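This is the structure, below, for whatever I ask next.
Shown here: the complex without one of its protein chains, the others still in place.
Chain IDs A and B follow the sequence of writing; residue 1 opens each chain.
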Amino acid sequence: MQERIFVTGAGLLSALGTNKEEALTALRAQRSGIAPLVYLHTSHKGLPVGEVKRTNREMMRMLGLPETEITTRTSLMGMLAVREALEQAGLSETNGLRIALISGTTVGGMDMSEQYYLDFLENDTRNAYIATHDCGACTEMIADHSGLFSLVDTISTACSSAANAILLGALLLRSGRADIVVAGGSECITKFHLNGFRTLMILDGEPCKPFDADRAGLNLGEGAAYVVLESEDSARRRNVAPLCGLSGWGNACDAFHQTASSPEGEGAFLSMTKALDSAGLSPEAISYINAHGTGTENNDLSEGLAIQRVFGENIPPVSSTKSFTGHTTSAAGGVEAVISVLALQHNFIPVNLHFSSPMKELSFVPATVDRPVRPLQHILSNSFGFGGNDTSLIFSKTESV
Amino acid sequence: MTCTMDELILKLKKEIIDVLNLEDITPEDITDDAPLFGEGLGLDSIDALELIVLMEKNYGIKLKDPSQGRELFRSIRVMADYIQANRTK
Partner (left out) sequence: MRPLYVSRTACITRQSVSVNGKELPVSSGDGRFLAAVYRTLGIDYPKFFKMDNLSKLGFLASELLLREDRPRFVPREDCAVICFNRSASLDADTLYQATIGPGEDYFPSPSLFVYTLPNIVTAEIAIRNKLYGETSFYICEAFSAHQLFTTVSHAFADSSIRSALAGWTEYGNEVCEAFLMQIETFPPPETALPFSVEFLTRIKNKL
């Protein structure tokens, strides 16, 4: 039997707050973090988004960084979430362990490039920010801040980035290339992708309504979230209590369209099936599905049909927590992984907000009651990215990993 | 700004070929009343969005909802009629 993988720490910064306690409180109180846009400098004021309600300067203060520090919003958010995850896992020094940081981002340092692009062209005052533009640089800054990591990698597969970072983390542990992996993602809202999603006409002007017949698109969000992964053996040696286990993972390509999901959800079907296979679980074992559920016409129909194909008549409670956080794009897989961890720990179903009308194409409606019928054992979390890059992860109660 | 319907239809065809990168297709290949989507030109959802941008950029017509596009892009003639009636530039 393969060695079990435990989650021993988690950090989450999102529209729901600057740590996972605040997120947990909001999720249980069914209070969304989506609000009119304020922090990003754009003409699209008033658009509902899931912003982290802190300025860069405030985050720098929280981290104890000098105001002169050259950083990006993505790396600041990442530093805070990684710090929370490391603290929970009791990691303040390496003690000879090979600790890896795998972080998903696609936007990277675009926020600063947008702000200073004209300066880059016209003068030399902001040139330090040229080097912070790329995705890898953002991960390096996060890694340097804690100074614990001997292996650092960045994954950029759009909205499945953080889920793939967690998947890669599991593979690094299984292949013995790392002792501990901190995996997840970070992404701030930028004009670049806000405009991009707007051109695709998939932004809802109102709070999003995933899996609703009247859904009209997504709300963009931002955030950072990481889990600390390690073997059961390592957790025992370090004397840390596991929060839960990571028991399955699967990735597949939808091979249909650059951005749209296939009508029958082929990629989603394959990634969920692979994750179940790798966990050695039958579909009936899943107690809750944290769906990708962006709230777009296309995703929710495609994903919903794929869920029906995998689960048949016995569909467990399904919800999209993007109705709380907005779609945090590259960080989404991490945000939803940490939400899944919280759900398992506290035995509740994060509900699907703003649902009123069932989709006529689907046999199920999203979960609106947070009390599970049976204690949660296994949670399946989906994250799908442009390019048809689909990933599913399974988190399990430690005793049932 | 004013032009006859035939002129507008031809202009529109050229713009569509250009903006959608319809290589090897000439204005004569596009029938005025044939559907733009589905069979024929092999256009997809991103092409529809690009046509919505074209309507705004070239004719000052703002469409709020992609489903409005679906109505309008039934044929070049439907599109041209709508432009003629609603253009602001």
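We take it that a contact is a pair of C-beta atoms (placed from the backbone, for glycine too) under 8 Å apart; a residue touches a chain by one contact, two chains touch by 3 or more.
Predicted model only: the values in this text are computed from it and were never measured.
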Where the missing chain makes contact, among the chains that are shown: A, B
Contacting the left-out chain in the complete assembly, out of A:27, A:85 or A:252: A:252
Candidate in contact with the missing chain, chosen from A:157, A:231, A:261 or A:396: A:157
Among A:56, A:88, A:106 or A:132, the residue in touch with the chain that has been omitted: A:106
Contacting the left-out chain in the complete assembly, out of A:84, A:179 or A:266: A:266
Hidden partner chain, touching residue among A:136, A:283 or A:372: A:136
Interface with the undisplayed chain - residues on chain A: 106, 134-136, 156-158, 171, 175, 191-192, 195-196, 198-201, 251-259, 266-267, 270, 385-389
Touch list for chain B against the chain that is not drawn: 20-24, 42, 46-47, 49-50, 53, 56-57
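FYI, only the chains that are shown with their structure count from here on.
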Inter-chain centre distance, chain A versus chain B - centres from mean C-alpha coordinates, in Å: 39
Interface residues, chain A side, partner chain B - complex: 199-201, 257-260
Residues on chain B engaged by chain A in the complex (per definition of touch): 44-46, 49, 52-53, 65-66
